[in-house]
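As you look at this complex, bear in mind that one protein chain is not there, while each of the others sits in place.
Letters A, B, C, D and E mark the chains as written, and numbering starts fresh at 1 in each.
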Amino acid sequence: MWSKNVETFLECDKNPHYATTLLFGAPFDSTTSYRPGTRFGPAAIRRESYGLESYSPYLNEDLEDGSVLDLGDLELCLGDTRKALEQIEDRTREILQAAKRPFLLGGEHLVTLGAFRAVAERYPNVHIIHFDAHADLREEYLGAELSHACVLRRCWELVGDGRIYQFGIRSGTREEFTWGASHVETRLFDFDGLEETLDRLKGKPVYFTVDLDVMDPSVFPGTGTPEPGGVTFDALRQAVTMVCSRARVVGCDVNELSPPYDQSGASTMAACKIVREMLLALQSMRPHGKGDDDNTGGM
Amino acid sequence: MWSKNVETFLECDKNPHYATTLLFGAPFDSTTSYRPGTRFGPAAIRRESYGLESYSPYLNEDLEDGSVLDLGDLELCLGDTRKALEQIEDRTREILQAAKRPFLLGGEHLVTLGAFRAVAERYPNVHIIHFDAHADLREEYLGAELSHACVLRRCWELVGDGRIYQFGIRSGTREEFTWGASHVETRLFDFDGLEETLDRLKGKPVYFTVDLDVMDPSVFPGTGTPEPGGVTFDALRQAVTMVCSRARVVGCDVNELSPPYDQSGASTMAACKIVREMLLALQSMRPHGKGDDDNTGGM
Amino acid sequence: MWSKNVETFLECDKNPHYATTLLFGAPFDSTTSYRPGTRFGPAAIRRESYGLESYSPYLNEDLEDGSVLDLGDLELCLGDTRKALEQIEDRTREILQAAKRPFLLGGEHLVTLGAFRAVAERYPNVHIIHFDAHADLREEYLGAELSHACVLRRCWELVGDGRIYQFGIRSGTREEFTWGASHVETRLFDFDGLEETLDRLKGKPVYFTVDLDVMDPSVFPGTGTPEPGGVTFDALRQAVTMVCSRARVVGCDVNELSPPYDQSGASTMAACKIVREMLLALQSMRPHGKGDDDNTGGM
Amino acid sequence: MWSKNVETFLECDKNPHYATTLLFGAPFDSTTSYRPGTRFGPAAIRRESYGLESYSPYLNEDLEDGSVLDLGDLELCLGDTRKALEQIEDRTREILQAAKRPFLLGGEHLVTLGAFRAVAERYPNVHIIHFDAHADLREEYLGAELSHACVLRRCWELVGDGRIYQFGIRSGTREEFTWGASHVETRLFDFDGLEETLDRLKGKPVYFTVDLDVMDPSVFPGTGTPEPGGVTFDALRQAVTMVCSRARVVGCDVNELSPPYDQSGASTMAACKIVREMLLALQSMRPHGKGDDDNTGGM
Amino acid sequence: MWSKNVETFLECDKNPHYATTLLFGAPFDSTTSYRPGTRFGPAAIRRESYGLESYSPYLNEDLEDGSVLDLGDLELCLGDTRKALEQIEDRTREILQAAKRPFLLGGEHLVTLGAFRAVAERYPNVHIIHFDAHADLREEYLGAELSHACVLRRCWELVGDGRIYQFGIRSGTREEFTWGASHVETRLFDFDGLEETLDRLKGKPVYFTVDLDVMDPSVFPGTGTPEPGGVTFDALRQAVTMVCSRARVVGCDVNELSPPYDQSGASTMAACKIVREMLLALQSMRPHGKGDDDNTGGM
Partner (left out) sequence: MWSKNVETFLECDKNPHYATTLLFGAPFDSTTSYRPGTRFGPAAIRRESYGLESYSPYLNEDLEDGSVLDLGDLELCLGDTRKALEQIEDRTREILQAAKRPFLLGGEHLVTLGAFRAVAERYPNVHIIHFDAHADLREEYLGAELSHACVLRRCWELVGDGRIYQFGIRSGTREEFTWGASHVETRLFDFDGLEETLDRLKGKPVYFTVDLDVMDPSVFPGTGTPEPGGVTFDALRQAVTMVCSRARVVGCDVNELSPPYDQSGASTMAACKIVREMLLALQSMRPHGKGDDDNTGGM
């Protein structure tokens, strides 16, 4: 009769046996360079999702019909970046071993590295689609190599050239752009070229990482490093839908919501709705298929 | 020499005798499902209107030349929804009997039902133009039939099929959309089709209800249920101007501003400016005319 | 291996079988007269409790050793006060029937009425100890009898004269104080007389209701109706400890936290710590005992 | 039937003929040295007073039985300090000529100078009781003589030595304290000595100026220059009551509430309650009496 | 070894000898009519600039390679408008005499008058390019001629007809627009016509004044008088870049950021990025050239 209080993202309380996507939070922000607070992101997304409907008129789909389970947040070792990343990597590996799709909610963008290590281990030929305002390609930041400003550079070290596709980038050092030009594919400012990229990656395993600050601060002020001049909510919604419904997404994350910096809650709702649309679009996709070309790197 | 302090919306202090539009507030939010606070909406709109000019460069009109009187807020029975709606209905009926146009400031969207009851009684053939992010067509919400999530459904019960035109809708349950398809006309996401609708409703009495959350939360975060992906301020401004200057608006309302959720005040200013533009556009329209076809329902 | 996300108040995740106190939230604020938002109170208390330790140096007790289960929040019918109160009453009755102690987290103060109906039914001779800034003894408020401004008056109707002991009261109409003088015992401004009251109520069943706004707004600004001139946190802490460790508390509630009005979170922490100290003090008390004089009213 | 919206401080809507105290606001903050925003003070006090009761259990008095009229705010010339002060002086003079008591709501503390000029003209032997955190005795501030940091120095120029009694002072330059020692009477930190002062001023006309920042920032963070270490709300409440019920207050002001700096609204409520208690205590006092020794300076 | 703490805008710490642009702040907001707070603008822009990169991917330029020195804020006489303007004028004159370009950070828009006086003295044939939501062409405002609502009118008095080009204007009184029609060139709502204007002003000295409220409040809520319906960040960015890289800008200012009204900090970042882009675009321009036609007024 009496049971403990359960809280999950909108309708993401499905039977673990049949769930195909497992949602989990990594409330970590220790390397954030400007304004911390993203540690509160995953809990806020879970909690405030009840301000949305589970049905999407864009997709004519409902999360009630989905197969997602929200596992809650990891309890991470704040202040010890190495350990925290290992915890995220371990959880991701477990999910992959259970033949399910990991969906990580950050936290700062560095959390991607934890998840991606497990994904790249399982899918050596994985590619990354990366939406962000910032290139995140620094070699190091203030002496730290494990910094959210370096996360894609660290990911690159795992897979090498030609595997990372960036969109929406509008900030970085001159060095990042120079280095990036010969190692990753960077599209500035918007999502131009996304369709072609998806065509090229057809059938290949894709890790999809969304730094929500790709949106303009008018839409999404609640983030650590607001960078004016970003995309609209609808532009991001359409782009994530396109990726999730056309690419073979074997893992993904949504990060950099910092709720304390948006007292109106609008940023949190934008994050919730992006997560909902991604989950709905992924609903019809199966991440692990027989015959997929998963084990060879390169294109 | 000494007189009590008077506060009205910008220049809306005209002689009650000659006033053609009567503005009044309904500070009610008891059925709000997500975040309350719209009770503070009408007072904030009145107060902050002084941050605007009374002159509109869009319309080349000035509220100084208008004929609007702001009656202030009703003192509503919070917690007893039925009584509160009756109070709104009574005030609206009095205004209509005085052959003036009621302009209601909410409060949550349910206040529309109070005003619309009086309007539908006086104009049995009235139609509704409804701008909103949410369909508001539920049969009931958490057991309540008098909820802001059901308000258009309750209005529909008064006038029947084919009388309600919704624009900008981007949220609802699957059931609401299914039911709506055969009872009301719903345009998703924007104001496409508004001109055709206005052509069809030419000469017919129209009740115009504006849920300000039809705007994107970037423009209007100060609301109970922010729903990302809405229209811009200018899109809404143009649409309300079109309705108010082309339709025969016999009553209207603007609702769902929740000032505590936008500490910057920008949401309140957006509400103020929409109200100003509506009042200016209505200025040249007369709501009650001889020969109008007011007494027969249907189209 | 995978399980849904569980969230409870600090260590209040004990086996339902052995739990002696059941915590539950009533996120209701529809009758709030001034500033709504207490609906967010119980979830905030649950969530932010992790900023505290489970151990109290005041009492040298730890919630780890306790027997409390947090059931989460009721899903209440907002806008229909009568139904919402019935839902609270039903849940309280079930808890009492299971021979456990209900501990209700509001919401606005009116939620007390729901819980108290069930308690008064089970313990006809129950007395109320009431901490509050406001007398809450109005006959009606703006036409509503079910209003948080009337809640103790409604409770009085269930048990009659001489059963209600108020402390800390510093606000009310002249009528409330006049009426109160002959029906309840009211101590103004602080907790003077609390020990004598506890002596008088020794062994009798007590319902304990704490409106947190009894604290000064400097300590507790996050509430619907801040009333300057209240008690300090330590004064309240000592007083609730005294009641919970010396009275026979058969049910209790803590209410009127409105998190949106205190962006610093300090109000929420004050609420959390009061709840922790109450739970710890109640730990050593058994609410239901053989031989207790439970079935006759009067003193 | 229809009338413009009236807004006054709690029950301060009495007939101008019979009103004995006239309340008015001076929304001015142009010389504020640290954080502006007090211009919003008087309107916030008026508006939020409805969160209080009109009855005081401290005094057993009710504003319903009072004779106060709230005239609203002056429309002041911001940016031209000299003009703004003249406007305040003119309004005060009119009130005094009508044999009523002016009660000014600031605005920054400099507004006192406007009111005090008119009062000192009418009552050459007036004394000042001054509650404040800051001495406000500078000769000039950043080149301006008309600055809120100099206001008591400017008042001193009108009446000379021995007329100003300061209480609660806890901030100033070394020069201010040195100068003050031989010209005004300054009590540091609290209200010690207030009773003796009131005894000495018995029957003499008193101008009473309350800078609300005399309260500790915990109670009253919403002010331009928060200065930790102040008095509690209750200490101030008792002190203002003592002054208003024992001194012959011929004019008074309450100032330095800056609502934007306290999003919780608790500061505004503290201001409202201080104003209420002052008005209630003044209720039984008549400011202008035959036989009073009003026309000779000195003690 | 030990040195005082230095704080400048991003990389604007160049040797005073070689610096070509001198940045300085005027923290003044005494005439602000609606909501003060712009005095905190320049310090916030300086401080928060570290959330940006010094490199711009739009321009492929880096402030590291620039020649800008940030002198910090003037210590202005608040409350004495005349003096404050003189202080700004003096500083600007010194900068011009050193053959450097003054770049002023407001503060309210009135600060422009101080800088422009010095500029118009040095360049009698200077023209103004003015981006703003408000026309700022009033003859006086509430009795003050030195008000931010009159600043362009005051500038016009210095240079006469045909010298002022306004863009983005969407608010003003009817009188302002009427007067403006025969004295200045006003483009409503956006930057249409900017290219033609720049063509016409080719080679002529231009003072460029940017009121940031030309942006929509969704992008830039942190301002004194938010006016819905403005331009996007990208539209403003492109327009300022065009002016700074094509006109001969002999002085400029950016004003009306009021950080307290945007707790998210997004408005400050928008201001920072506009300043960065302007500085970068100015980098390749020399303001003072031999053979320029600087000494004759008219077009």
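In this text, contacts are C-beta pairs under 8 Å (C-beta built on N, C-alpha and C of every residue); 3 or more make two chains touch, one makes a residue touch a chain.
Model, not experiment: these values are computed from the prediction.
Displayed chains that the missing chain touches over the full complex: A, C, D, E (touch as defined at the top).
Remark: the omitted chain is touched by one listed residue; of A:5, A:32, A:241 or A:283 this is A:32. Where subunit D meets the omitted chain, the residues involved are 34-35, 169-174, 177, 188, 216-219, 221-222, 225-229, 261-263. In the full complex, subunit C makes contact with the omitted chain through residues 50-55, 57-58, 62, 216, 218-219, 233-234, 237, 262-266, 269-270, 273. Touch with the hidden chain on the side of subunit E covers residues 1-8, 13, 16, 19, 22, 43, 46-47, 69-73, 94, 98, 263.
Note that in this section only the chains that are shown with their structure count from here on.
In terms of the stated touch criterion, the partners common to subunit A and subunit E are B, listed by label.
At the interface between subunit B and subunit C, two copies of one sequence, more than half of the residue numbers in use appear on both sides, so the contact is built from largely the same positions. Copies subunit C and subunit D of the same sequence differ by a rotation of 120 degrees once their CA atoms are superposed, given in steps of 5. Computed centre separation for the pair subunit A/subunit C is 42 angstrom, with centres defined by C-alpha atoms.
Computed centre separation for the pair subunit D/subunit E is 39 angstrom, with centres defined by C-alpha atoms.
Residues of subunit C in contact with at least two other chains: 35, 261, 263. Taken chain by chain, the contacts fit none of the simple shapes, being neither an open path, a ring, a star, nor a full set of pairwise contacts.
Pairs of chains in mutual contact: A-B, A-C, A-E, B-C, B-D, B-E, C-D, D-E.
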